[in-house]
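Missing here: one protein chain of the complex. Every other protein chain is in place.
Lettered A and B in written order, each chain numbered from 1.
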Amino acid sequence: MSSVAAAAVPGAAAPRRTALDRRQWWGRVFVLPYLLVFAVFVLYPVCYGLWLARNPASYARLFDDPIFFRTAVNTVVFIVVAVNLKMAIALALSGFFVQPRWWIRILAAIFILPWAVPSIPTILSVRFMLNPEWGVINATYFRLTGLDGPNWLNDPTLALGFSMLMHIWKSLPFWTLILLAGRLAIPAEQYEAASVDGASRWQKFRFITWPSMRTLYVTMTILSMIFTLGDFNSVYLLTGGGPADLTHVLATLGIRYLRLDQIDLAMASIVVALPLVLPLVWLMMRRLST
Amino acid sequence: MKRIGRRSIAREAQLLLIGIPVLIWTLIPVYHLFLFAISPRDQATSGRLWPKDPTLQNFQTVFEQKHFYLNHFWVQLGNSLMIAVAVGAIALVVATTAAFAISRLRVRGGRLVMNMALFTYFIPAAFLAVPMYKTMANYGLLNNRWSLVLAMVTIASPYCIWVLKQASDKLPWELDEAARIDGATPWQLFRLVYVPLMVPSLVAVGTYSLLLAWNEYLYGFLLLSNETDLTLAVALGNFLAADDSPWELLMATGLVYALPPAAIYYAFKRYMASGLTAGAVKA
Partner (left out) sequence: MASVSFRDIEKSFGSTKVIHGIGFDIADGEFTVLVGPSGCGKSTLLRMLAGLEEISGGTIAIDGHVVNDVDSKDRDIAMVFQSYALYPHMTVADNMGFSLKLRKADPALTRERVASAAKILNLGPYLDRFPRELSGGQRQRVAMGRAIVRDPKVFLFDEPLSNLDAKLRVAMRAEIKALHQRLKTTTVYVTHDQVEAMTMADRIVVMQDGRIEQIGTPLELYDHPVNLFVAGFIGSPAMNVVSGTLRRAAGDVWVEADGGVRWPLAPTVPGSDGQPVVYGVRPSDLGVGAGERSVPAEVIVVEPTGAETELLVRVGAAEIVVVVHGRPQAEPGATIALAVDRAAVHLFDPTNGTALT
């Protein structure tokens, strides 16, 4: 403070560099690498992207495109159905994995496999399972009944459904672990006291587990929605957006326009998604930021 | 005694009723991957649950690059490795210095930087992909593996900074004061006190970044095009281009590609679980 005052007075001696100033200087040096990364690879692309999306005509063309409308619907369905289904299952499974059995602990180690293994090989693996001619599912069905199974990925509803299933398969372990950590934070004595009071399992969940986990669950659901909006692989590698561009979601749509050399539409589709994304992001920031 | 036995058996049965489906559900895609990888060409598409003549021939073909799609397998594997390690290392440096500045040096504007990073973390990476592609084109970095490295560093850093800052805040403040009185400059404080004490978190965060880069498909797909620049992930995706691709070779390659991350996850399970969920589950 004294050095600032000295600098404000014209003709005064050069402000003495206090120890605090020196630490601040070092602080700036240390934070510089990240600031550089941010400026060059976040700030510039975002500004450039927004500039690319400046033409209102792009939006008109975007809304005229029936694929866009379908994509928007798909995305909303994906988020609402897949995320909530996944989080509910994660909540239930967290109650399963909290049980102290030796075989449950082994199962838990196996359970994180979908999260640990990269998604490309596993998604492709499922894609081949669903192949109508020689995929395991239809081949087994044929062997058992002599009939041809459905062309799974050719039906847009089924295809989207399988994308959602794939997404759930991949991300379920992560959320289950987080909810499990939340469960473990609840003191055991509360459950013991409830047992003595004669509470049933459902009552214990309703009056002890859920109140403690509620905030975490809601926060994680919002976070999961944000992550799910960005899940490119589950759709692209399974269906490619097909059949006939009917299973695109916002994450894959931008790439579709890019490959058609329609950059402005690609950026416009992202900008249009912002009113959906930004509120979710703001909610998360509120809950987590310092 | 007998009544308790019956109750616990019923309980075990209930749990198994959940456990077995969970096991099957978890393993199906992975098992199928494995199945294809060890099946010879003609039997892969037969739809059987276990090949008649299981073989390691596919792996041999992959390692000897004996197929058109696998011409550059080793180079691509090397690319994946190099890019993953580079991302892990650079993201670690960027995040550690930033967390140190924000948490220990209390740099002015530290909260703003932290919130900026958090914001970046929450924006889905897929949304940033197209602008990033154009940006890299403008910087002249397309068809350069460094574009992927830098893009992944950008995506990985925010979460790393968040986790490291949370961990840093737990270090006692007196350690910094004692070091300052002992005569440490901020650089010495960073090198001799901060980093050694943060090692477990650094391992978790470095591993996270490394795996993020290894597992990445979209950005590699957009930013790289020369076959010799591709990562293995993107090369796998390219198999899909034709209808008569050798699927069993694809699965074998995929299995090879999938092993390192799985191994790392299981090796570092302790660090990963505590280091990362700590960032997500705010106590």
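Note that in this section a contact is a pair of C-beta atoms (placed from the backbone, for glycine too) under 8 Å apart; a residue touches a chain by one contact, two chains touch by 3 or more.
These figures come from a predicted structure and were not determined experimentally.
Asks: Who touches the missing chain here, B:17, B:181 or B:241?
Replies: Among B:17, B:181 or B:241, only B:181 touches the chain that is not shown.
Asks: Pick out which of B:197, B:240 or B:264 touches the chain that's been left out of the picture.
Replies: B:197
Asks: Can you name the residues of chain A that touch the chain not displayed here?
Replies: Residues touching the hidden chain, for chain A, are 1, 16-20, 22.
Asks: For chain B, which residues touch the unseen chain?
Replies: Residues touching the hidden chain, for chain B, are 172, 174-175, 177-184, 188, 192-193, 196-197.
Here, only the chains that are shown with their structure count from here on.
Asks: How big is the gap, in whole Å, between where the Cα atoms of chain A centre and where those of chain B centre?
Replies: That pair's centroid distance is 15 Å.
Asks: Once bound in the complex, which stretches of chain B touch chain A?
Replies: Contacts found on chain B: 15, 18-19, 22-23, 25-30, 32-33, 35-36, 45-49, 93-95, 97-98, 100-102, 105-108, 110-111, 113-120, 122-135, 138, 150-151, 153-154, 157, 161, 185-187, 190, 214-215, 217-218, 222, 233, 236-237, 239-240, 247, 250-251, 253-255, 257-258, 261-262, 265-266, 269, 273, 277, 280-283.
Asks: For chain A, which residues count as touching chain B in their complex?
Replies: 23-24, 26-35, 37-38, 40-42, 44-46, 48-49, 52, 93, 96, 99, 101, 103-104, 107, 109-126, 128-129, 131, 133-136, 138-140, 142-143, 169, 177-178, 181-182, 185, 216, 220, 223, 226-227, 229-233, 236-237, 240, 250-252, 254-255, 258, 263, 266-267, 270, 273, 277, 280-281, 284-285, 288-290
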